[in-house]
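Report on one structure; see the data block that follows.
Every protein chain but one is kept in place in this view of the complex.
Each chain gets a letter, A and B, in the order it is written, and its residues are counted from 1.
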Amino acid sequence: MNSISFSRVSVRVAVDGSDAPKTLLSDISLDLAERRIGVIGANGSGKSTLLRLLNGLVEPSEGSVVVHGDDTVAAVRRVRSNVGFVFTDPLSQLVMPTGREDVELSLRRSIRNSKERAARAEAVLDRFGLLPLADQSIYELSGGERQLLALAAVLAVNPTVLVLDEPSTLLDLRNRELLRRTLAGLDQQVIMSTHDLDLALDMDRVLVVESGRIVFDGGAAEGVARYRALCAAAVDSATEDSAKEDCAAMDKRWLGGVQK
Amino acid sequence: MSNTDSATALRTAASRKRWSPTDLGLIAVFAALVAASAIVPGIPVGALGVPITLVTLTVMLSGLVLGAGRGFAAAGLYVLLGFAGLPIFSGGRSGLGILATPSAGYIIAFPLAAAATGYLAGVVIRRTIKFRALWLFGAAMVSSIVIIHGLGVLGMMVNAKLDFTKAFIADLAFVPGDILKNVLAVIIAMAIHKAFPDVLVRRVK
Partner (left out) sequence: MRGNSFLIANYVRGNSIIHRTPLWLKFLVVAACGTASFLIVDWSVSLVILAIMCGLFLLSGAGLRRLLRAIWIVTPILVVIGLFQWWQLGGPTAARIVLNVLVCVVAASVLTATTPVQELLDGVVAIARPFRRFGADPERFALTIAVMLRSIPFIAGAFSDVRDSARARGLERNPRALVLPVFITTVAYARQTGDALAARGLGEPDDAASGN
């Protein structure tokens, strides 16, 4: 009950101009109960899809995902209130012009009274040390401050599970460290994809995803070592540029031009 | 005034199947796109002070990409917030005062034109594979001539006290630009449909 389970999950999407659907994930069965779980793998390996299954942003084509007893398709609303999700780019996630307003927005559904809402938002911002920045435009904040704010807005509603999709990719070293420490102090179960292998080493359990399959599931140190070996092998054997790019992306994620 | 408008917009929202958060995101971002294109300084044409801007391009694009309902909502949201006082009409204008200027007809026409283009675009995308760009261009041209220029001429007749011939001639200044903008809108829409095949028509799994 108190865990997340995938049973025989596959995800396929239709491709324009082709009858054959593309398989993003195939036949994944998992039981996730550890407090800190890392997901690593190259770009396009299916990491993001795996995470998005956790709160119903992606629906399985086959099989089912159950989070704390709720099916992610049938009970998507309850699942989403249990599962907080932090995206790579905080600017796509922060809706309101200032941090305070964004945190209050998160609370709109749960707290109807606007005075209570304001007080709770104040407390949340204070907890993350964001109070001095609360009334600044989000465009005036640094990347790290924005990511912290996105995290605060998500945690404001007290989810039981926190999912983060490459949260440190756009951060500099100092902000990465800040994020790392913040995550370490959380009570929530944390499931995170990352290209930051230092961050991955902090995890209780690591999944390595490759071409839509889980090729390793176990301890952090071993998982990271396995991933490094995998990447080295891919570069050695690759004749195309694409595979090399995959591995270069270990440190530097494709920004897709979406970043401001 | 703006209240009834918002009600209409909202009611249209409800009569269709409920929009998902992704739909809301698309509507909001396209409304912002229209607003951003209006802020780019326009060229005032002739003596009437109705500037040429990229707004017609982005309005048509909203229809071509989002379809009738969401296209109407995006352009409608832009107009509504302009009425409500955001300086997002061409030349940084805003407020209901715009309804007293010769631009009035064009502004009222935007949501309707987006809806008409969107409706036609939906038909084109579902039915045709060949010459799709040409059909989409036709859809945009028909909507812009009938709705934008129709209401635009009417607006100039009412607010600038021009007779039909004069208003028609004044409006002609916009036609070459509109043809060019519709060509661009179609090129852009084709690229978007290629990159996001399910943005307008949902594919079967």
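In the analysis below, a residue touches a chain if its C-beta (ideal position, glycine included) is under 8 Å from a C-beta of that chain, and two chains touch if they have at least 3 such contacts.
Source: prediction; values computed, not measured.
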item: Option from B:V65, B:A121 or B:L154 whose C-beta touches the chain left out; value: B:V65
item: Given B:A36, B:A133 or B:V175, the one touching the chain that is not displayed; value: B:A36
item: Residue of A:F6, A:F85 or A:F216 in touch with the missing chain, whole complex considered; value: A:F85
item: Residues of subunit A (touch criterion as defined above) contacting the omitted chain; value: 52, 55-57, 77, 80-81, 84-85, 87, 89, 91-97, 101, 104-106, 108-109, 114, 135, 137-140, 153-154, 157, 256-258, 260
item: Subunit B, residues in touch with the chain not shown (by the definition above); value: 1-3, 6-7, 10-11, 13-15, 18-33, 35-36, 39, 44, 47-49, 51, 61, 65, 77, 81, 83-87, 90-102, 160-161, 184, 187-188, 191-192, 195-196, 199
